[in-house]
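Everything on this sheet refers to the single structure shown next.
Here the complex is missing a single protein chain, while all its other protein chains stay put.
Presenting chain A:
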Amino acid sequence: MAELAIALSGINKSFGPVHANRDINLEVQRGTIHGIIGENGAGKSTLMSILYGFYQADSGEIRVNGKPVSIKTPNDAIAAGIGMVHQHFMLVENFTVLENIILGAEGEPLLNKSIAKARSELARLEREYGLEVDPDALIEELPVGLQQRVEILKALYRGADILILDEPTGVLTPAEADHLFRILKQLKEQGKTVILITHKLREIMAITDNVSVMRQGTMVATRETKGTTVEELAELMVGRRVLLRVQKGEANPGEVKLSVRNLTVRDSRKVTMVDDVSFDIRAGEIVGIAGVAGNGQSELIEAIAGTRRAVSGTVMLDGKPIDVTGTADPGELRDRGLAHVPEDRHHVGLVLAFEEAENSILGYQDKPQYLNGPFLNLKAIEDDARAKIQAYDIRPTNPHLRTANFSGGNQQKIVLAREIEQDPGVLVVGQPTRGVDVGAIEFIHKRLIAMRDAGKAVLVISVELDEIRSLSDRILVMFAGRIVGERGPEATEGELGLLMAGVEHKEAAE
C-alpha cells in the first residue's frame, strides 16, 4: 500500500478519565484532500495533535508513506514531512514574511545566508503553487488570508509533503476561502497530501476527495465525498437526524424597539471601528449583521449593550435614549429590557470558575428574587438554575458543577437561558453558536426564532454566513465599520460575500 500517505491504526489517547481518541484507524491516500469532520470535542484536534507531535498516543501505530514512525515532537513530524497550519496563526506580527518563514529553521547563527536561501526557495514555491506573497511585508500589515498563506509557506519551506489545516476558513471571507481552496487543489495536483479539519459540511463537499467523520472520540465512518451527501454526514456527526436549516414562519414586525443613529465607536487604539452606523430593529423580527470578523460588528453590539463607550451617536430603546457615549451601564440596560449574549462567553458572558448556578444569575444579581437582604438567596438561585437546566436541556444537570466543566454548547445554553428567561424586549446576540456542536445549534436557533415569534426584537451578529441567512428576516452587511448594504433572507451567499469583502462599497466610493 505504497500510496498511503498516512496510516493510523489503533490510536488511543486519554486525558485522565477522558478518552479523547478511541481505537482510531485512518488511511489517507497520497495526493488527495482528505476531510476530517466532527463536532467540537469529537477528538479531531487531539488526533491531529498526535500526528503533529503535540501529544503522544497512549497506544497505536503511525505510518507515514508506509513506514512506521515515532512522532514525539513537532520536529519529528516535520522530519517525517508533515506540516501543520494552525487555526490560530503562529506568526510573529512584527516580523516580515521572510523572517517568519525561517523562524526555527534558521540553520546558523548569522541570518544573512539563510535569508538569501529562503528568498530563492520562496520564489520557487510561489511559482510552483501560486502562493504569491511579498516576502518583505510585515505580518501585521497583511490581511488574514495572506497570513494564512504564510503559514502554508512555512510548512512547505520545511519540506512538508503532508499538510494539515485546522479549521482554516474560520477567519476568511468567502472569496478568500475560495482562493485557499484553489491553492489546496494546486498543492494536490503537485502531489501533496492535504488533511482538512473542519466542522463546515459545505467545505467538505466542495473540496475533499474523501471524508472521515469523528464522533465522541471514535472514527465512525470514512466515505468517498462523491458518494455521500451533506445530510448523511450531518447524521453521522451527530448520531441522529438534524435540521440544517431551521423552519420559521413569516415575521410580523411591529413597532421600532431599538433605533441606532449615526453611531461611531473607536477601539482602545483610537481606530474607528464603527463609523456612522444607523439602523432600526422592530418588535418581532431578527436582524442579522453579516461581516468578516474585525469589521466593527463586535464593537457595535458592545456599544449598544453598554459594555463599550461610543464616541458619538444616539441609541433609543423603546423610544427613550440610552446614554451610549456616557454612562450607559449593562445593569441599567437589563432593567430596561435589553439583554445581551456576548460573543466571548469564556471571559465576558460567564465566569468559568463559578458554579453553574452562580452563572445563571450573572448580571441579575441585584434582582430581589435572588436576594435575602445583603445575602444571596441560595435556595432561590438553585431552584432557578434547575428550572433553566430543565427547560434548556443543559447537561450535566448539576447546578453546583463548575461552569468550566460544561461543553461549549451547554455553556452557551447557560448564557441564553439566563438572558432569555428574564423576558427582555430586545435581545442582542453575538456569535450565537460559535464553538457549539450541531445538535445545540439547532436548539439555539429555535429559541431565537421563538423569541422573535413572541414579539421580541433580536439582533444577531455572526461570522457564519449560513447562520445569518437562516436566522435573519433582514440582513445588514458590515464592512470597515460601515453598513454597506441591506438584503432580505433570500440573498445569495455570493451577493453577501461581495458586500462583506467591500467590493460594492469600493466601487461606490470611486
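Please note the rule applied: a contact is a pair of C-beta atoms (placed from the backbone, for glycine too) under 8 Å apart; a residue touches a chain by one contact, two chains touch by 3 or more; residues count from 1.
The rule is simple: contacts and distances are computed from a predicted model.
**Q** Identify the UniProt protein name of the omitted chain, choosing among "Spore germination protein KA", "ABC transporter permease", "histidine kinase" or "Thiosulfate reductase cytochrome b subunit".
**A** "ABC transporter permease"
**Q** With the missing chain put back, one of A:255, A:366 or A:486 would touch it. Which one?
**A** In the complete complex, the chain left out is touched by residue A:366.
**Q** From the listed residues A:3, A:128, A:189 or A:332, report the one that touches the chain absent from this view.
**A** From the options A:3, A:128, A:189 or A:332, the contact with the absent chain belongs to A:332.
**Q** Which chain A residues touch the hidden chain?
**A** Residues of chain A in touch with the missing chain: 15-18, 20, 39-41, 43, 45-46, 216, 307, 329-332, 334, 340, 342, 344, 347-354, 358, 362-363, 365-366, 371, 374-376, 378, 395-397, 401-402, 404-407, 409-410, 437.
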